[in-house]
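This report concerns only the one structure given below.
The complex appears here without one of its protein chains, the remainder shown in place.
Naming follows writing order (A, B and C), and every chain is counted from residue 1.
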Amino acid sequence: MNTFGRIFRVSLFGESHGRAIGVVIDGVRPGIPLSVNDFTEDIRRRAPGAAGTTARREDDIPEILSGVYKGHTTGAPLTILFVNNDTEPSDYQMFKDIPRPGHADFAASLKFLDFNDPAGSGHFSGRLTLPIVAAGVVAKKMLMLPISATIKEIGGISREQLGQEALPDGGIEETDQASDASLWKDVLAEAKSKGDSLGGVVECVVKSVPAGLGEPFFDSVESVISHAIFSIPGVRGVEFGDGFRAARMKGSEHNDPFEPAGKGWAKPVKNGAGGVNGGISNGCDIVFRVAFKPTSSIAASQKTYNFAEGKMTTLNVPGRHDVCFALRTPPIVEAMTAIVLADLSLLQ
Amino acid sequence: MNTFGRIFRVSLFGESHGRAIGVVIDGVRPGIPLSVNDFTEDIRRRAPGAAGTTARREDDIPEILSGVYKGHTTGAPLTILFVNNDTEPSDYQMFKDIPRPGHADFAASLKFLDFNDPAGSGHFSGRLTLPIVAAGVVAKKMLMLPISATIKEIGGISREQLGQEALPDGGIEETDQASDASLWKDVLAEAKSKGDSLGGVVECVVKSVPAGLGEPFFDSVESVISHAIFSIPGVRGVEFGDGFRAARMKGSEHNDPFEPAGKGWAKPVKNGAGGVNGGISNGCDIVFRVAFKPTSSIAASQKTYNFAEGKMTTLNVPGRHDVCFALRTPPIVEAMTAIVLADLSLLQ
Amino acid sequence: MNTFGRIFRVSLFGESHGRAIGVVIDGVRPGIPLSVNDFTEDIRRRAPGAAGTTARREDDIPEILSGVYKGHTTGAPLTILFVNNDTEPSDYQMFKDIPRPGHADFAASLKFLDFNDPAGSGHFSGRLTLPIVAAGVVAKKMLMLPISATIKEIGGISREQLGQEALPDGGIEETDQASDASLWKDVLAEAKSKGDSLGGVVECVVKSVPAGLGEPFFDSVESVISHAIFSIPGVRGVEFGDGFRAARMKGSEHNDPFEPAGKGWAKPVKNGAGGVNGGISNGCDIVFRVAFKPTSSIAASQKTYNFAEGKMTTLNVPGRHDVCFALRTPPIVEAMTAIVLADLSLLQ
Partner (left out) sequence: MNTFGRIFRVSLFGESHGRAIGVVIDGVRPGIPLSVNDFTEDIRRRAPGAAGTTARREDDIPEILSGVYKGHTTGAPLTILFVNNDTEPSDYQMFKDIPRPGHADFAASLKFLDFNDPAGSGHFSGRLTLPIVAAGVVAKKMLMLPISATIKEIGGISREQLGQEALPDGGIEETDQASDASLWKDVLAEAKSKGDSLGGVVECVVKSVPAGLGEPFFDSVESVISHAIFSIPGVRGVEFGDGFRAARMKGSEHNDPFEPAGKGWAKPVKNGAGGVNGGISNGCDIVFRVAFKPTSSIAASQKTYNFAEGKMTTLNVPGRHDVCFALRTPPIVEAMTAIVLADLSLLQ
């Protein structure tokens, strides 16, 4: 399923090593100012670079094919295209017979049989997160809510362990990927030196969320956010508010007491629910965390199976890869969240 | 959204304190033997009882309204109805003004304003999980895969800490709710004596999964399972395979080496991915864990706000409630999983 | 597919000869006054009676199972149930082997094989239009637009031929089914005397339609209306505005000139487009016509095949049937139209 959303609908197209990839967005309100420059910052945050990143060069210049006229959205479907400049399918041919451990190679060949295109993981590639980031930029413009995803941990080392204190408002700090790569530079360097990779945890906080979003029974806020987030390659877990810790708490600890909020009004104060009760936003910040596994492509030797020859073999994945893909994911997590909330807002 | 699924589609109807609730199931194959007795066991596992449960009496006898003829499914939409016997809306009237901390009362009143029906949490009630369990029974008959959800922890005490060893095949044990309530009887009794409640962790394992299920980009196996699971009231987190632990592992640890599986074939051995790579089932067991928060309704005093009078107040939720709702959730988790996999199977 | 609509979603359940049938409606706005009496008039218009109708007794009392609290909609899914009082499956057993010409018996048995429930055509029955009429009542309350469907022809005899002039505003007259049956009583009586049946044409006009409804490319106003209308049993054709006549016109005849409409505004005057251009409502009345085939169950002898015995046979469908089902369809056509427009309005 290449499409997500009911009214604000996002449809991806293309493959990582074909000529182009892109996204079509239905449900965009007419009259939103939009230009190519609006995409620059989030695309930069997702781009490879610095310590923890792949060397593959990606220009990633968006081209708006439809839906914008004289600098404003028209209300017609908005299409954004990215031309692929760096397509060397030969890199990937070998993984058809010798699947990379931890990678989608094996499962894809079981699903699509001999017809699977091995180039760059085809439609499963992390490169498809680029048009998602672009769609997220449009969704953020629709929503106008502050959405911020931050790296909380890399390789098991938390931001706090590195001497950064959580901010009083719930932990959103003004950081970007470059400085995150600096902050964890030692742990990243060590993994790189061993040809290994690292996982990480990202936290996303949405502020000023209107109460009442969410369409239970099945489309609870958590349901649709987790659906979107688990489609990002490499996600292993999603938790809201107190998350797995809540399972170890008593009701009297976890329940959120109301406190007066002025003018005959009150609201929950601890926000252990992460901003959602009964599947509906309760007016508090939406807070969730995402666990990313370590990048599966690593330079170090791994045991795998050569299906063509029917015997075990040793694989060193050639070339360039992210030491820690999680470092690049905050704009992707923000984009998915914005897409979900834009859709829920239109369902109101 | 009351409906879930694309081909095997489940639509819930009714409210917990109206005359009846039920479910309509589209996409059922004709010719499956089905009778009311098939539902008995899973309904019993979900029912209140023993130590950790509410005293509310629920008969929960399913009535098949359509879709079955002479003991076999017809292929037409299958409708299952449950009459509500125990409907005392007066119990709940007070929560309209004085919302229970941690409960959906507050969010629902923000969404639906004065028109919200406070009775039994209306459409958000845990009682709606009863028709889900019924739909799960039908889905299990379609799938014929062993799906088993088990309590792993209650109140932070794991099954292993209570002296039960994990089974070599990955932890599925032949237990049922009654014996789980016995196993954790001390921790349950203590919480009950204080008018408090407990959370828990449930693990679900699906064996013999065919490879190739899942419809990336957006409908990865993890996406649709988490979507379904997060619609169960009280879920705070979902993780697959190594889950949040994977974020703290190195690629060389987490990656799953292939090992020979006979006849020129091989498969991953550690299953840290929980049976899914690139969003597609890889032929290993699907394994995921679910964090349930403690029941929000507790007898102990809590601070909340009286919105009618505009001042803080103290609330003791009257009457009967589960000490640990998580104890009743394994058949619900199994049902949601079966519903998702039945739909993915039909999309193949 | 038992469900129609994206936001204002209608899901049917049950079978014509099971214990009950009904409908679940998602997307109802909270706060709409609604009681059982609101359904009386449209249910009466659909009911059998007078000259052209079946003798089967249907009480058709709606029961609101959920979604209404203290006389107002709550915003939660609204469930309406109709108990079936007159269920004699034995009437229909024979059609399993000896399909009625023109009826769904044959196609259903090909789709569902031996498991098809022959009783009352199961899920294909015209009885399922009863909950649709009920859902239409709710949709009309959401929309508050005048929607009126009228019989234009019965058995090839038009209203005009019977001496009734079209009204200047486009043909909506204050008629009801009873008087229609009187108007065409001679042609109905003749068909009945021969054990035969008649078809008819219904025209539907929606006034005061806001401009801008419709979601091209695929969800043009005509697309979604025709989708809904063609799900009514017995429909053979749908045409908008000038319809099939437009195919015989020149552009200079069919094109709609604009004329001044006061205050610097103008609008099309002839409305040959039936209120829709480019798939979007243009502010004129939406006008379409529906062709209903003659009722397929007739008393007169017909040749058919006995599949059990493998030979031709003669069938007289026993008992009671509508001489002209089309007479009962105006409230069904209105309901489908209201459901479609309510959904399109929410997509705006």
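In this text, a residue touches a chain if its C-beta (ideal position, glycine included) is under 8 Å from a C-beta of that chain, and two chains touch if they have at least 3 such contacts.
Please read these numbers as outputs of a predicted model, since none were measured by experiment.
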Query raised in the report: Touching the left-out chain: which of C:Val36, C:Ile61, C:Ala107 or C:Ala189?
Result: C:Ala107
Report summary line: Among C:Ala273, C:Ile286 or C:Ala335, contact with the omitted chain is made only by C:Ala273
Query raised in the report: Taking the entire complex into account, which one of A:Thr73, A:Thr129 or A:Asn255 touches the absent chain?
Result: A:Thr73
Requested in this report: Touching the hidden chain in the full complex, which residues of chain A are there? Just list them.
Outcome: 1-3, 9, 11-15, 18-22, 24, 26, 30-31, 63, 65-67, 69, 72-77, 79, 81, 111-117, 119, 122-123
**Report entry** Interface with the unshown chain - residue positions in chain C
**Finding:** 1-4, 12, 99-104, 106-108, 110-111, 121, 123-124, 128, 153, 155-156, 191, 194, 196-201, 211-212, 214-220, 222-224, 226-228, 230-231, 233, 235-244, 246-260, 264-266, 268, 272-274, 276-283, 291-298, 300, 302-305, 307, 310-312, 326
Requested in this report: Write the list of chain B residues that the hidden chain touches.
Outcome: 6-7, 347
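What we mean here is this: only the chains that are shown with their structure count from here on.
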Query - Length of the line joining the C-alpha centres of chain B and chain C, rounded to whole Å - result: 39
Query raised in the report: Where the CA atoms of chain A average out and where those of chain B average out, how many Å apart are those spots?
Result: 26
Query raised in the report: Using mean CA coordinates as chain centres, what's the chain A-chain C distance in Å?
Result: 46
Query - Where chain C touches two or more other chains, by residue - result: none
